[in-house]
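Only one protein chain is missing; all other protein chains are in place.
So, chain A:
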């Protein structure tokens, strides 16, 4: 389950060597009487790439959004990089969120700021990074996602794929220990999906811990160390991609994979 073949060497580990960077224990969430997550246990090792698949409504996005506190959960505990998620403590939440990057389906770039300002805003405000250093870092990150020349562009002048790559650079600027990707290619035109996935793959190759909710099965198969199939608010099946896609054990997973194949054809 651990990803020993990856060279994970993030700065200043807060946890013991080998301890999971994310530990979710007995997590339950409901909207009123409707239970969305019915007791999730999950450990993610440093540098591991985990793909979460499942039907819409299975709770996979909700689980992801619980990890950085965008969703409130009623029971269970969540530890990220040695920090307990304490929903009622704004300061603790901000510290936890500094270690957790998130990329959204709808990009959510700040439309009133240039691409460069989008990337620099949080490091400037939260990390108090010096202006010069912040700008250099932003330029380097934008170059990394292939958008060096867009530093002064406004987000609405960019294609969807470019906007999503800016969003990735923006998240990376905070030096997160773990990155959450919430269906980040679902809002893109098919021809733009590849450029975003290539950036995500390069992150995985560099040892970033990744948790991604995705419908891109071939991508999950190629990049993930572990695949989690969620069904009705529970982790229904979990394993390496070869097993999950090659030898699904439960009828629900078999049916789901069959559906996905059907929609791809």
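Brief remarks on what is shown
We take it that a contact is a pair of C-beta atoms (placed from the backbone, for glycine too) under 8 Å apart; a residue touches a chain by one contact, two chains touch by 3 or more; residues count from 1.
Convention: contacts and distances are computed from a predicted model.
According to its UniProt record, the chain left out of view corresponds to "L-cystine transport system permease protein YecS" among "DNA 3'-5' helicase", "L-cystine transport system permease protein YecS", "ATP synthase subunit a 1" or "Amino acid/amide ABC transporter membrane protein 1 (HAAT family)".
Only one residue from A:19, A:35 or A:70 touches the chain missing from this view: A:70.
Considering A:97, A:150 or A:226, the position touching the chain not shown turns out to be A:97 (whole complex). One chain is missing from the display, and on chain A it is touched by residues 68-70, 90, 94-95, 97-98, 100-102, 104, 106, 108-112, 121-122, 125-126, 167, 170-171, 174.
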